[in-house]
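My questions will all concern the structure given below.
Of the protein chains in this complex, all but one are displayed in their positions.
Order as written gives the chain letters A, B and C; numbering starts at 1 within each chain.
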Amino acid sequence: MEPQTLSRGDTALTIAGRTFGSRLILGTGGAANHAQLAAAITASGTELVTVALRRVGPPSAHSEAPQPLTPGAADAAPPRRYPTGSILDVIEECGVGVLPNTAGCFTAEQAVRTARLAREAFGTDWIKLEVIGDEDTLLPDPVELLDAAETLVRDGFTVLPYTSDDPVLARRLEDAGCAAVMPLAAPIGTGLGVRNPHNLALICEHANVPVICDAGIGTASDAALAMELGCSAVLLATAVTRAADPVLMAAAMRDAVNAGRAARLAGRIPKRHLAKASSTFEGMADL
Amino acid sequence: MEPQTLSRGDTALTIAGRTFGSRLILGTGGAANHAQLAAAITASGTELVTVALRRVGPPSAHSEAPQPLTPGAADAAPPRRYPTGSILDVIEECGVGVLPNTAGCFTAEQAVRTARLAREAFGTDWIKLEVIGDEDTLLPDPVELLDAAETLVRDGFTVLPYTSDDPVLARRLEDAGCAAVMPLAAPIGTGLGVRNPHNLALICEHANVPVICDAGIGTASDAALAMELGCSAVLLATAVTRAADPVLMAAAMRDAVNAGRAARLAGRIPKRHLAKASSTFEGMADL
Amino acid sequence: MEPQTLSRGDTALTIAGRTFGSRLILGTGGAANHAQLAAAITASGTELVTVALRRVGPPSAHSEAPQPLTPGAADAAPPRRYPTGSILDVIEECGVGVLPNTAGCFTAEQAVRTARLAREAFGTDWIKLEVIGDEDTLLPDPVELLDAAETLVRDGFTVLPYTSDDPVLARRLEDAGCAAVMPLAAPIGTGLGVRNPHNLALICEHANVPVICDAGIGTASDAALAMELGCSAVLLATAVTRAADPVLMAAAMRDAVNAGRAARLAGRIPKRHLAKASSTFEGMADL
Partner (left out) sequence: MEPQTLSRGDTALTIAGRTFGSRLILGTGGAANHAQLAAAITASGTELVTVALRRVGPPSAHSEAPQPLTPGAADAAPPRRYPTGSILDVIEECGVGVLPNTAGCFTAEQAVRTARLAREAFGTDWIKLEVIGDEDTLLPDPVELLDAAETLVRDGFTVLPYTSDDPVLARRLEDAGCAAVMPLAAPIGTGLGVRNPHNLALICEHANVPVICDAGIGTASDAALAMELGCSAVLLATAVTRAADPVLMAAAMRDAVNAGRAARLAGRIPKRHLAKASSTFEGMADL
């Protein structure tokens, strides 16, 4: 992976004391196969990918390396390149960090239990905390989420909660000791882009931890906009893994996040109701 | 200038048989000084910049190189680096092509006369045709614009008209023999971004010449969106030259145009009303 | 039809010296049958409806009343209530004025000829001028439109041109002597609502004749928004005639136009980034 170079005057993304050269985090769900996922990870320039424990399986299922739990997967001969057939092989090959998540949990209790299993399975106390309130929208449940976050922070986890775009909830998660807040752009997998730029801007204005826009990104301009609103990073999965060409879309997202970050730092021109010529022609030759 | 590499499966931008490695065209108006403009041009990766003849002056004003017409400019000692003090020195130094424009013209007659002077002054028959209808909005006059375009095409010019986002006018300009059409995102200098994505998409769907989004871009996500809608390139000036840090914004725009182009080619996911999980958890371990 | 009462401080809509109690104009195309159209006209409160000459037929086709040209219509026994089977019977019954239009014309010449036939057929020199540029979008052709408008104004017509939302073209139509300008919200029949509020606002700010938003309205809030942006009236057809319940939608549009007009006159609160309490609690009892 080619190292990202910082824009002039920029600082690296730092979460809980750990520094990242890329401001893009990739989800691994939805990829057609491991080879394509590996290529997309590399093209994206990311240094951190998130994996659902429930896709990889609990630590008890592992001998040395985690095993997939997909039914039937054990029967098929794993492709050479990824000996155990696990997504963790892909991640290791790509040389990126792994951020386990609690996708598929609907209560604080489930999420806390899953986070503890993930700590054992992945050997990290970082957790992307998802507590879903609703199967149709996969939106987070604010009460269960805050409850789980408080428990996990007490437990020594570095908690990155997937949250709604509610500025008050974001502040409460920060107050609870979360290392970042991860408000959505739109519901998971909808590709609707930033539904409420005003809320995202309010969150960014008030937060003292990194704000990572998570979920709902559909295309490159969505990712750029999230960064322009003040987000520190963007997390996305299906926008890349389910694009017609995931590798090309991964490159698009890498450029879009860099573009949005640089545009934020560069100080955009104000919006005007009426035109303003780039040149004035007063005093110039009348042709 | 570092050469742009094409995305997988992409082809280079070709206008009237001439190929460009970058899909960003930069306007030169509004820059604080020549050194900053040169740095922004380089950072943007552009291969083509547009210059108003009225800023440079008619050919009669030149001995060897064009002279600036800005009052008082002759009195000031030109900086060493740009011996004649002209913007053309900057362009030559940067090694980019020049696209003269007819900014400041309000009738077809004025614009045609200005285009002819520009052909002599710049030694090119390419012209960015602007015929403005209104000093408050600097919006193009559709009737005068089409009239001037027809005359200039007959005259052998390669005509790139700055137009409204009207799909019918765009088609008529194409039918008149223009080498590209350049619909606006929003009025010049407003930074409002793409006011009418629907019209821009309609123009791109029907055009058989390159569609270059010209004017109104404010920030990186605007440029990415224009490309995602199907534009072949983006032209912008004040979004870069009047940003707080023009060089950083130029780099942002370079990345944004690349991101939008790649996202368009990569085939984005469809928008959904309800969520779609990136992973399904059926058959997985109940943690 | 129940008379509309003016809001406090409002004045009636006046076009070319003729005053209207309602700011809603209804198109008649798309209605399932005459009885439903009559009910919708009444529910809308409109005082003016527009009819395509090509639907009614040229004056040579009439003996006393215009005849429909729909193939086969002559075979069917006309319903009692509308003896000639013509839409003109509906209009007469409803007691509203008729504004003939040139729908279906693609050149200035066609439109001028159609307008002259309409003058004979309908006994009015008012004409809603449509010159379409494109069968896919039905968007107006700016050059043919202006040409036809100039001819018809010279010919003594009261010209109400259906135009794009281009502020420069709107001004040129006004300068040509049109009695109103009728910019679109979106292409005919799309129901997309106001695609470019900025352009519509610019047109309203600069116009000295009534601005009537014509085409593209989908629902009530679209009509209200058009009025809030400064339009003097709204013209719509399929939003009513093709709604599931045309009569109820006609009532909705009547209320929406009144609401938008009153809101414009009432002077809305400014938009704020942060909250502002309706009450302040300083000095109040601490409960």
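The criterion applied here is as follows: a contact is a pair of C-beta atoms (placed from the backbone, for glycine too) under 8 Å apart; a residue touches a chain by one contact, two chains touch by 3 or more.
Predicted model only: the values in this text are computed from it and were never measured.
Q: With the full complex in mind, choose from A:46, A:86, A:151 or A:164 the residue touching the hidden chain.
A: Of the listed residues, the one touching the omitted chain is A:164.
Q: Among C:29, C:167 or C:210, which one touches the chain that has been omitted from the display?
A: Within the whole complex, the residue contacting the unshown chain is C:29.
Q: Residues of subunit C in contact with the chain that isn't shown?
A: Contacting residues on subunit C, toward the hidden partner: 7-9, 27-30, 52-55, 57-58, 61, 69-71, 103-105, 110, 113-114, 117, 136-139, 187-192, 218-225, 228, 237-239, 241-249, 251-256, 258-263, 265-279, 281, 283-285, 287.
Q: Considering the entire assembly, which residues of subunit A contact the chain that has been omitted?
A: 133-134, 136-137, 139-143, 146, 164, 166-169, 171-172, 186, 192, 195-196, 198-199, 202, 206
As a working rule, only the chains that are shown with their structure count from here on.
Q: Averaging the CA atoms per chain, pick out the one whose centre lands closest to the mean of every protein CA shown.
A: Nearest to the common C-alpha centre lies chain B.
Q: Distance-wise, how many Å sit between the C-alpha centres of subunit A and subunit C, to the nearest whole number?
A: Each chain's C-alpha centroid was found; their separation is 48 Å.
Q: Subunit B: which residues touch two or more other chains?
A: Only 136-137, 139, 192 qualify.
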